[in-house]
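Let me begin by presenting the structure, written as structure tokens, before commenting on it.
Every protein chain but one is kept in place in this view of the complex.
Should a chain be cited, it is by its letter among A, B and C, assigned in written order, with residues numbered from 1 in that chain.
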Amino acid sequence: QGTGQKWPLSAEEYKRYGRQMIVPSIGILGQLRLKSSSVLIIGAGGLGCPAAAYIAGAGVGKIGLVDGDTVEVSNLHRQILHSTCTVGMRKVDSAICFLKSINPNATYVAHPWHISPENAQEIVGGYDLVLDCTDNPASRYLISDACVLLSKILISASALRTDGQLIVLNSPPLPPGNVAGGPCYRCVFPKPPPAESVLTCGEGGILGPVVGVMGVLQAVETIEIIVQGKITPPDSTQIVASPTNMVLYSALGTPPFRSVRLRPRRPDCFACSPDATLRLESLKGGSLDYALFCGLMPAVNIL
Amino acid sequence: QGTGQKWPLSAEEYKRYGRQMIVPSIGILGQLRLKSSSVLIIGAGGLGCPAAAYIAGAGVGKIGLVDGDTVEVSNLHRQILHSTCTVGMRKVDSAICFLKSINPNATYVAHPWHISPENAQEIVGGYDLVLDCTDNPASRYLISDACVLLSKILISASALRTDGQLIVLNSPPLPPGNVAGGPCYRCVFPKPPPAESVLTCGEGGILGPVVGVMGVLQAVETIEIIVQGKITPPDSTQIVASPTNMVLYSALGTPPFRSVRLRPRRPDCFACSPDATLRLESLKGGSLDYALFCGLMPAVNIL
Amino acid sequence: MAAEEIIPVVVEFTGGLEMLFADQRKHTLAVPAKDEEGKPVTVGWLVNYLCEKVMKDSRKEMFVLDGHVRPGILVLINDADWELEGEASYALQPKDNILFVSTLHGG
Partner (left out) sequence: MAAEEIIPVVVEFTGGLEMLFADQRKHTLAVPAKDEEGKPVTVGWLVNYLCEKVMKDSRKEMFVLDGHVRPGILVLINDADWELEGEASYALQPKDNILFVSTLHGG
């Protein structure tokens, strides 16, 4: 548009994305929205790997990956972007190497460290939409706070053993204090669970495709949100808040899937309510200790 | 057991599969069952790719892939085992190359042709369990017939646009005529749909992660069935047939997932009823024309 | 009987069938409790009603063929295959959910 180009996409792009562009809910407009959008995937593990593969495949223009870990053999059964020969490599590098082979058209950005109160604003601020693919409560509260402060939709998933959970938070991504915005992680879980009740995949175990299903579902939500033009906070006067749902998956359950309806923004939420005192400065200044809040020690290693 | 080995798995295997072995429903017994089992994946496309990745990751001992196609650019947004540099390569070879990098411990078998009435018995007969990851009705009826005749559980999935479907057929895999066996594809769909009502992903379009979710769900079912020891047809006198469910997925639906209860084996089923006249010889002898049955021409290219 | 009795039912379409029904997946309908002959209305009656009164698409044969729901469409009554419930002869009950699913073949 305005550049004098006859076709908005290259011939290679028409070929590559043709099968998805003819889906009525996508179309050429949806494909262009995907191309001009940027997505941040925090965690390049069991959730982040499959989510990234399909988000890259779909033609998102810029994809950032945040992870400070290196690939281990015990990751391979579920973290499908990594392979036996990338064991020992930084996860973000191993993942981006693979993503480039799937789709060289995107820009990939490696953030080879864990998300922390100090770096959250700078990293999250550079993207349109955020996926929480991490594995501990401290990160989840931090990422949610950053998304509220920076008005980003947050697609949050988690899994353990044969169960998985998915929620789209802060959607629509209206500023704190606007009751028509979607609830944040603190609205749903105002208090962190006691540390002794929290199991990681290393402790509780995880079935590879169970976390895989949740990661791929995050990719579906990402694409739908982008093609529907929902990443830009809309004119808030026109918004009717629609209920936020959580998808519960139990591989051994009958039925395996269930959707439940969550509450709207909490009127006294620490992060997103009219009275919220959370500020970007308090994040960056280190006055919030997420690890301590979640009862975890040592603080630095967890975030 | 009996071989004098102290540990049934190698140190590398304990490391690689540790996270899944500590899941209560898997354990060491489940891991050994996975290792000693063989799985056939028919179709190395949008369903077969993610299914194969997680089945290989989980430690299944032998994995066969059936596909006569070569990789095209239009596949890449959803067929995550293939990459820009394997365009033009046979899909089975491209996929196996990737699977070996995820997990070199398994035996991978390439069947670089489409499934046909002539080759179905030989191919399917070599595996414990079958995944239907194909994309047309003629193949689906053929694969179901072969699984009924050879007493294999069939995990069948399909997807189009933003919808997906999953059924586990012929489970338990009892011989034709045994009413306690699970229904086959013909029990659920005795007549094929009119050819003009059938859309392929090329015609109707497909959202990559939607078919991805269905393929990963096939992997979950595969692992659960193997670890629960269900691939061996049990003593049929002890069986109480449990209802067969179909999982319906609509990415745009509220709720996105729904489980519906299907009928048991059909008393007059062409393939699995006491009066069924279907035989392995009739398959191999070419007396069944699946393409014609499904109203499709030309016959040979479709299967 | 003073007023004609009405049965509220929910009809849903998926697997692409919704495209034949104005792209709407869920239809909340109020159908008469009795047919023209005074008999309780059945799912078979509902299929005809949908085809004649609700469906705007002209491709009727994509939904009904030779007087029956076309092959490749599953009919679920309250999430169970209608063959478990008496098929077309099942008499509609208030609040029933009738789901029509077109089988998918892509992969």
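Things to note:
Definition applied: a residue touches a chain if its C-beta (ideal position, glycine included) is under 8 Å from a C-beta of that chain, and two chains touch if they have at least 3 such contacts.
This one's a predicted model, so the numbers in the text were calculated from it and none came from an experiment.
Note on the chain not shown: across the whole complex it touches A.
Screening A:177, A:193 or A:234 for touch with the missing chain picks out A:193.
In the complete complex, the residue from A:20, A:103, A:158 or A:178 that touches the missing chain is A:158. Annotation: of A:134, A:170, A:222 or A:273, A:134 touches the absent chain (contact as defined above). When the full complex is taken into account, the listed residue touching the unshown chain is A:201, out of A:184, A:201, A:216 or A:291.
Residues 43, 45-48, 132-137, 140, 157-161, 163-165, 188-194, 197-201, 204, 206, 211, 246, 248, 250, 253, 258-263 of chain A touch the missing chain (whole complex, contact as defined above).
Just so we're on the same page, only the chains that are shown with their structure count from here on.
Those residues of chain B in touch with two or more other chains are numbered 161, 201, 204, 206, 258-259. Multi-chain contact residues of chain C, defined as those touching 2 or more other chains: none present.
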